[in-house]
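The excerpt is restricted to a subset of chains, each kept in its original location.
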């Protein structure tokens, strides 16, 4: 198995909305604009999602990969 | 002993349901679609399992290996 | 995808105000004067932003990258 399967999944999600769960318990949503081999992510139209279904607009953000628990590259359950 | 025994077990579980225990105390279940040498995992039909036997659907997810405590490659006790 | 996409975003923000969210829950704002491949940042006119909309002036600071959760390179939502 190639070592870049995580990156291939991220590659297929470029330009798509992704969900990102952080180690601090926060959830981010945004359009994936880029990534690197550390799983650092660039999100556009990013927002921090709150438990009460509100969210805070963040604009463009760089997220350090070492804070990420998981990335959901496609938000199929929202369709 | 070869250094890739963990990866061999994961290899044998491709296409199978696995249980993943995370450092934050959460448990995930999903079909293993891929992995790499950091134990980053791709899970399809992923769900976060809650203590009250409910679960939250997550779709396809990339899980960073450094958040993982253990992976149960076959869910034999569920048969 | 090139490995330096995070750095390219930071490069485009040199001389601009950025927001930095730290692992300890604190938020910094300042003018990005420099960065390196560890995402260590140099901020000028830095201030620590408090929940009550006050802030503490810090002057020039060096922020270690491993404390950073995310950087918002442009503060578009403040316009």
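Lettered A, B and C in written order, each chain numbered from 1.
The definition used in the following text is that contacts are C-beta pairs under 8 Å (C-beta built on N, C-alpha and C of every residue); 3 or more make two chains touch, one makes a residue touch a chain.
None of these values were measured; they are calculated from a predicted model.
S.K.: With 3 identical chains placed here, what is the total number of copies in the full complex of this structure file?
M.R.: 7
Everything below uses one rule, namely that only the chains that are shown with their structure count from here on.
S.K.: Using CA atom averages as chain centres, what separation in Å is found between chain B and chain C?
M.R.: Distance between chain centres, rounded to whole Å: 35 Å.
S.K.: Take the average of all CA coordinates in chain A, do the same for chain B, and state the distance between these two points in whole angstrom.
M.R.: Those two chain centres are 19 Å apart.
S.K.: Quick one: which residues in chain C touch 2 or more of the other chains?
M.R.: Expected reply: no residues.
S.K.: Give the list of chain A residues in touch with chain B in this complex.
M.R.: It is residues 1-6, 9-10, 23, 25, 39, 65-66, 68-77 of chain A that touch chain B.
S.K.: Going by the contact rule set out above, which residues of chain A touch chain C in the complex?
M.R.: 7, 11, 22, 24, 34-37, 40, 42, 46, 57-64, 66-67
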